[in-house]
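A single protein chain has been removed from this complex, and every other one stays in its place.
Now for chain A:
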Amino acid sequence: MAAMAAALRGVGGRFRWWTPAVAGGVRGAAQGAVAGQRDYDLLVIGGGSGGLACAKEAAQLGRKVAVVDYVEPSPRGTRWGLGGTCVNVGCIPKKLMHQAALLGGLIRDAPHYGWEVAQPVPHDWRKMAEAVQNHVKSLNWGHRVQLHDRKVKYFNVKAGFVDEHTVRGVAKGGKEILLSADHIVIATGGRPRYPAHIEGALEYGITSDDIFWLKESPGKTLVVGASYVALECAGFLTGIGLDTTVMMRSIPLRGFDQQMSSLVTEHMASHGTRFLRGCTPSQVRRLPDGQLQVTWEDRTTGKEGTGTFNTVLWAVGRAPDTRSLNLEKAGVDTSPNTQKILVDSREATSVPHIYAIGDVVEGRPELTPTAVMAGRLLAQRLFGGSSDLMDYDKVSSLAGRRLQPGEAESEASSSGVPTTVFTPLEYGCVGLSEEEAVSRHGQERVEVYHAHYKPLEFTVPGRDASQCYVKMVCLREPPQLVLGLHFLGPNAGEVTQGFALGIKCGASYVQVMQTVGIHPTCSEEIVKLRISKRSGLDPTVTGC
């Protein structure tokens, strides 16, 4: 391990560090580099899921590769290591904190199952956060080891283009380095947005970039937003015992099936999360005691409301991280509206040897596994003689997801991306929402099968299963092709994955019904769906 650390420290290798004062002299030298004499075959800017996958694949193919990664601290000063959003401030810490909250529920179940645990059991944020952060740090380390193992050079510097083959990296201490490469991949991802015109928002609020790295409990929290990021965060905060309020302007989980979405929030509300619907914040002030006073407008009554919180968490969307790249120096075009990078089907930007993958690209699904696959395919095309293109249509009909902004959701869910929202009661879906199916095919041509079920594990502790619900949206005409599947209940992610494949295989309602159930599970409810909405019969499952 010590040897490894030494090796990693020495990662600069034959490159010398330059102070800004003398950087000018080097620039000329690097610029003069011509093909074959450049430092690298491939330079990847951004060490997230997509960038790392691309870099590792290229190195595997025997190329000389470098990755530059730099986390600009959030406005609150939070920063993290190599691995990008998913690992550091996305799916990984989110799911772990969700798990912490689920364990809280299991602790309350335990006495019913014979475990003599004195209730209530208090929760220590610091202990959880430290454990989660340690795991994330081990992943950061793992990524560095992987790069090292594959002989990919790693620079912890902030990158900006100097010209179309050269990038200047600035380290934390201000040291600069110039790197030239034949091919450059931009994979800098996105960061949470702050609301623009709310006084005190930036000063006092935090985002998902900060919540997972807080050393102290956030206390009484206001979560602003109705995206799944907002609901997931509010869900686990409530679950570990914090007083949590969600403020949303209009509907929850826009773009998702609205019947399911309302069951999700109904479940959260019945488990202690407060909801302020139809409200928009107008001001955040810090009171002398350090608490935050939030003022909002109730858009239905027109009245103003106020409340005090310890923490205000903005979950109102994400923006691409392109500002500091000096893209204009290289001539890389971006969308004027979104600032995202424009690419063709080969991921090439307006400059043929500069590519972009992942969340920073215009019109791509913002998903960890999509970025990984795109990065690997790109490296194979560049260096492996492959011509396989990333088939985004195929992907978008079936893909994973990661902690993402509100805007991306409608896009994702309507194009049929299977996703799981890790709210306290998990919601997994693949394919079309009921609304979307009806709007595409017409009410008369759509058949929806549904069931309210009770997970076996809920019976003994007497848990309320009112929101455990599953529905399958099918074409009405035989053999009733499945258009969408929606599952609300424990382990929805695990339940959904296999069915997503089934739907990809073109499963019909008949085929799903011919599948024998696994007893006793929640997922078997899907292969037992017999009651159509049209029939008007009671969809409550009784007995097995």
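Here, a contact is a pair of C-beta atoms (placed from the backbone, for glycine too) under 8 Å apart; a residue touches a chain by one contact, two chains touch by 3 or more; residues count from 1.
Convention: contacts and distances are computed from a predicted model.
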item: Identity of the absent chain, which is to be given by its UniProt protein name, from "GPI-anchor transamidase", "Thioredoxin reductase 3", "Par-6 family cell polarity regulator alpha" or "Fructose-bisphosphate aldolase"; value: "Thioredoxin reductase 3"
item: Absent-chain contact - pick from A:S250, A:T306 or A:Q514; value: A:Q514
item: Selected residue (touches chain absent from view) among A:V132, A:I341 or A:L488; value: A:V132
item: Given A:T311, A:T368 or A:Q480, the one touching the chain that is not displayed; value: A:T368
item: Chain A residues touching the omitted chain (full complex); value: 86-87, 91-92, 95-96, 99-100, 103-104, 106-107, 109-118, 121-129, 131-132, 134-135, 138-139, 142-143, 145-146, 240, 367-370, 373, 391, 394-395, 398-402, 418-420, 428, 456-457, 459-460, 490-491, 493-502, 504-507, 511-512, 514-524, 526-527, 542-544
